[in-house]
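Left out: one protein chain. Kept in place: all the others.
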Amino acid sequence: MSNAAPARRRSLRERIGFRERIRDRDTAVYGILILLALMFPLVSYNITEGTAWISHATRAGYWVLLAIGLNVVVGFAGLLDLGYAAFFAIGAYTYALLASPQLASSPANHAVHISFWILIFVSLMMAALFGAILGFPTLRLRGDYLAIVTLGFGEIVPQLFYNFDQWTGGINAVGLIDQPLLPAWVQGPWSGDPEFKIVSPFNFNTDPVAYYVLVCFLVAIAVVLVTNLYNSRLGRAWMAIREDEVAAAAMGINTVTTKLLAFGIGASFSGFAGAYYAADVALVSPDNFLFIVSITVLVMVVLGGMGNVSGVIIGALVMYYLIFILIPGLPEIVTGFASNVGLGSLNQSTGDWPGLGEETQRLNFIIYGGILVAVMLLRPQGLLPSRVREQELKHAAVQEEEAAIEMSHA
Amino acid sequence: MSLPDYGFYILCGTAVILLAAQAVTHPTQFFQVFIFGLTQGAIYALVALGYTMVYGIIELINFAHGDVFTLGAYIGTTLLGFFAITEGTFTAINLIALIIVFPVVMLIMGGINITIERVAYRPLRNAPRLAPLITAIGMSFFLEGVMFLWRGPATVHFPDILPTQSWYVAGVFFGVRDIFVVVVGAVLVSLLAVFINQTKLGKAMRATAQDRDAAQLMGIDINRTIAATFFIGALLAGAGGIIWGLYYNTIYYQLGFRSGLIAFTAAVFGGIGNIPGAAIGGLVIGLTAAFSDSYIGSKWTQVVIFGILIGVLVFRPTGLLGMRVPEK
Partner (left out) sequence: MSEQPRDNILELTGLTKRFGGLVAVDNVSLHIKRGEVFALIGPNGAGKTTLFNNVTGLFRPTSGNVLFDGRDITGFKPHQVARLGIARTFQNIRLFDYMSCLDNVRVGRHVRMKAKVWDSLFKLPRERREEERVTDEAMEVLRFVGIAKHANQYARNLAYGQQRRLEIARALATEPKLLLLDEPAAGFTPQEKVELMALVKKILNRGITVFLIEHDMKVVMGISERIVVLDHGEKIAEGSPEEVRNDTKVIEAYLGKSA
């Protein structure tokens, strides 16, 4: 074969830039996200003088984590998981039970308090383990059956947390969950303090910004790891299975173990997010992990642009804003608007008319459903679809060079 | 026979033996639960048929279908309000109202479902597979929103207009309403079976489910066939909604969510895409739910049903009667 100088081939590969080029858009998206993430605490404090925005951002963070994890399963490997919230629940309960007084009132009769920094890995492992247990017998099934199995699993898990109430408190939820501790922390204007100071030791419940910083770190780590996987042997194997399972197997890919890895890794992200969630809200109840959670994460992934990590992050943020800020806030906006334009009388409830605010609130479902349908119809590929690779080579020079090489081979 | 098959038969066998033991030792309670399970199962069967037909023809889990079922009940109760019906007893007007309202609601639901298909699914027929799934979820929220906006978040009363006669036979209590539910369910399922097997449109539907491209080449109008599938699915769901209302007399806007999932389970249980399978799956799931409610405890019913779902898929992925989904 061609023994054309390896140095030249290498430079060629760099110029074609398989990796670099697709990162153009990603670099921009990530750059903007990092910038916003850095500025956010400071700005939100100065504007609102409160922590409402920060806690919104914190909560948006775990949705982002969930979406990144589900994207591995759905976007990369093409496996439809409709019970993703189950792994989230497993992660959250792992942390909640092992870092709260809960087990003192259980048959174990002994409260356990293990550090957050250890349990976050334990939660991750637990979720991955259950992912593997569920996946092992079911992943040889065709795609749609898997969706149905996961749907069933997602329905069973929260119900089990209800039913084993001796251990989990059932409907009463697990409360008083420990907060993460750190040896030291820096507070400053971003936490409402006019001056910098070092707090030591530091408990996360004293500063909401701490959770924000933590989730930003977790998201950043998740993005790096998932992007690494995407560009690896395993990532390509996932996509190959997504595109054509038979051909993938014929190329030597063990489809069962490869799918199991996608399932386990996806679940582990969910477990990781679950531990963080349990610490942040300090109260974990089975109601937090119903089918609607799985669906919401799926919507974030599909809406953002399946398979594309940066798109999925955007999708999660947009959907979070929509579901948890914009739509619940609509009644206030509408009544305020009505008062301002002199239609304040509409805000009162009279007879059958429940008042404009109430009426708007009742419209929530319709608005949300309508948005889902509309966005999918307008952009079936998602907001930021996966541009797996550049479709055309940008550099004519490279093309010519390749053509020349081909000629010489012919 | 392979290992999964044995597993499947062992599981089924164990369940049958346990139930038989109950039937012998406590026959009264057993048959009481059986009757309740049968009525529930008949309703699930009607809803499951819609899931299975749609899945069979376009491989979409139509999440909005459970809400079509609920909306049928909502429209039904509203229409019944226009008649001078008498609750708690059975009058001629009640009968006339039922005879009129049943087909009208079914047709309305058919029309609504065709519209849903036209607006939310048809434009996405060649889109990525998950896009229609998301619009289905969106339509589910939308329909729930419509019912919420229309009748509010509380439960809604459905008129109690069936005959109230009931009998004790060997200590087992059953009423006309039980018979009504099972008979109407059976009649509708039989009509559907005749339609699918005998009519030209039914054949077109089966052909399209087998191989859409080939069906198109044979001159079948795919759009029309798919629309017809949605129409028929909604006819049954609408009827199911009214039956549910007549039987339980209470409906609420999120009813379709849970019962939809259960009906879907029934469809999978019978072998998704398989029409008789869905009917039998509905009955089996209804009976399972009833037996689980009374022998295991209602808080375990959901675990039992979805556990069965997973078990069936693991041990017998083609469902009870075999999957009729074409191989790619």
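In order of appearance the chains are A and B, and numbering begins at 1 in each one.
Everything below uses one rule, namely that a residue touches a chain if its C-beta (ideal position, glycine included) is under 8 Å from a C-beta of that chain, and two chains touch if they have at least 3 such contacts.
Everything numeric here is computed off the predicted structure, so don't read it as measured data.
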Contacts of the hidden chain among displayed chains = A
Query = Among the options A:247, A:333 or A:374, which residue touches the chain absent from this view?
reply = A:247
Key: Sole residue of A:160, A:225 or A:283 that reaches the chain not shown, by the stated touch rule   = A:225
Remark   = Touch with the missing chain holds, among A:119, A:237 or A:356, for A:237
Task = Considering the whole complex rather than only what is displayed, give the residues of chain A touching the chain that is not shown.
result = 1-2, 6, 9-10, 12-13, 16, 18, 21, 225, 228-229, 231-237, 239-240, 243-244, 246-255, 261, 265, 386, 388-393, 399, 402-403, 405-406, 409-410
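Convention: only the chains that are shown with their structure count from here on.
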Query = Any idea how many Å lie between the Cα centroids of chain A and chain B?
reply = 34
Query = Touching chain A in the complex: which residues of chain B?
reply = 59, 61, 119-120, 123-124, 127-128, 130-135, 137-146, 148-149, 152, 257, 261, 264-265, 268, 272, 299-300, 302-303, 306-307, 309-310, 313-314, 317
Message = Help me check something: in the complex, which residues belonging to chain A touch chain B?
response = 74, 80, 137-138, 141-142, 144-145, 147-149, 151-153, 155-156, 159-160, 162-163, 291, 295, 298-299, 302-303, 306, 359, 362-373, 376-377, 380-381
